[in-house]
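First comes the structure, then the notes that go with it.
With one protein chain removed, the remaining protein chains of the complex are shown where they sit.
Chain IDs A, B and C follow the sequence of writing; residue 1 opens each chain.
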Amino acid sequence: MSHTQQILETHPRALQIDLGVLAACIDCCFECVQSCTACADADLAEPDVDTLIACISLCRNCSDICASTGTVLSRQTEFVPDLARVVLQACIEACRKCGDECERHARHHEHCRICAETCRRCEQACKDVLSALPT
Amino acid sequence: MSHTQQILETHPRALQIDLGVLAACIDCCFECVQSCTACADADLAEPDVDTLIACISLCRNCSDICASTGTVLSRQTEFVPDLARVVLQACIEACRKCGDECERHARHHEHCRICAETCRRCEQACKDVLSALPT
Amino acid sequence: MSHTQQILETHPRALQIDLGVLAACIDCCFECVQSCTACADADLAEPDVDTLIACISLCRNCSDICASTGTVLSRQTEFVPDLARVVLQACIEACRKCGDECERHARHHEHCRICAETCRRCEQACKDVLSALPT
Partner (left out) sequence: MSHTQQILETHPRALQIDLGVLAACIDCCFECVQSCTACADADLAEPDVDTLIACISLCRNCSDICASTGTVLSRQTEFVPDLARVVLQACIEACRKCGDECERHARHHEHCRICAETCRRCEQACKDVLSALPT
């Protein structure tokens, strides 16, 4: 059990979403913050950096959006499903676009391959929370 | 002219959105990061903190979402209108909910009154960029 | 092996710090972002929220500082040891103060106990990177 699941389990109020689905998504968001930051940085050190401009830019955006998604989902005291919904939709779009671009470079750059996987995982985890949101 | 407008004006590529509308929104986003952070903090020092829990929570979320909106909009090299659209929609929702809650406390707490105004201004500025996005 | 270690391993330049020590610290930083965000939020739902004001405030600061430490350490292309040093010192101080405060509430609030552990772990991981920095 991740520390995220542990700490959410101790929340004084009843969660509005399945604990496992929520914790998995939060973990994926922070994993994606890290991998997108590291991929954008590694891109800068590649000899073909000029072919990686879109990758760097999408990674930077994806990292920032995943960071705010991870913290918003970590707050369950006054959880607002309508707000979570639009935040998740933004995160899904960011991960999809970044995952697509990283995948294009996956054969030449191992960091892009790993980052594409992290983005796909985060995209799916956000969709899972979206489906689990109370209506 | 704000420094935001100045630095965007020097961008080597042609912007896809009206410079003034874009810069105003970015400035509103960072203003909102600050006022929501300060309002959530001032709430904690109020004797009636237990009536301000929703305000603190919404301010925290609004601050984080405005921060990522401000940085995403500041990146114009590989600007993706479809991504900007969902990010702006999340920011509009965050500002609307936070502004509504802060307004409820505006008569008793001056920081809530100021923060409500900042949220309203940011919500409107995001709507202006949304209307100006290329389709 | 964490995904952080995997992606850092693929960096085109030679790292200036031991990979395992660096990756462990980055993972601790993002873990701490999450646990401090969740602890500050859970505090707000406790009946004795007025005794947890310092805890909420220190958790908020620790979360923000750990977030920037995690991203700065994730960038190894133009890694500047002198900058990493002061960033790590700030993170160590934030984790120490937050860990101390959370520990005070650990017997009454399980989320504070878990968060205190996360802060201690991050504090130690930052000290390990500090010792491993090239002089």
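Just so we're on the same page, contacts are C-beta pairs under 8 Å (C-beta built on N, C-alpha and C of every residue); 3 or more make two chains touch, one makes a residue touch a chain.
Being a predicted model, the structure only gives us computed values, none of them experimental.
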Residue of C:Thr4, C:Ser35 or C:Ser57 touching the missing chain in the full complex: C:Ser57
Kindly state which of the options A:Leu19, A:Val49 or A:Ala106 is in contact with the chain not pictured. A:Val49
Name every residue on subunit B in touch with the hidden partner chain. 3-4, 6-8, 10-13, 26-27, 30-31, 33-35, 37-39, 41-42, 44-46, 63, 67, 70-71, 74-78, 109-111, 114-115, 118
For subunit A, which positions touch the chain that isn't shown here? 40-41, 44-45, 49-50, 53, 56-57, 60
Missing-chain contacts mapped onto subunit C: 53-54, 57-58, 60-61, 64-65, 67-68, 71-72, 75, 77-78, 80, 82-83, 86-87, 89-90, 93-94, 97
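In this section, only the chains that are shown with their structure count from here on.
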Taking each chain's centre as the mean of its C-alpha atoms, which one lies nearest the mean of all protein C-alpha atoms here? A
Can you identify which chains form the pair with the largest number of contacting C-beta pairs? A-C
Averaging only over C-alpha atoms, locate the centres of subunit A and subunit B and give their separation in whole Å. 21
Taking each chain's centre as the mean of its CA atoms, subunit B sits from subunit C at a distance in Å of 27
Touching two or more other chains - residue numbers and ranges from subunit C: 41, 44-45
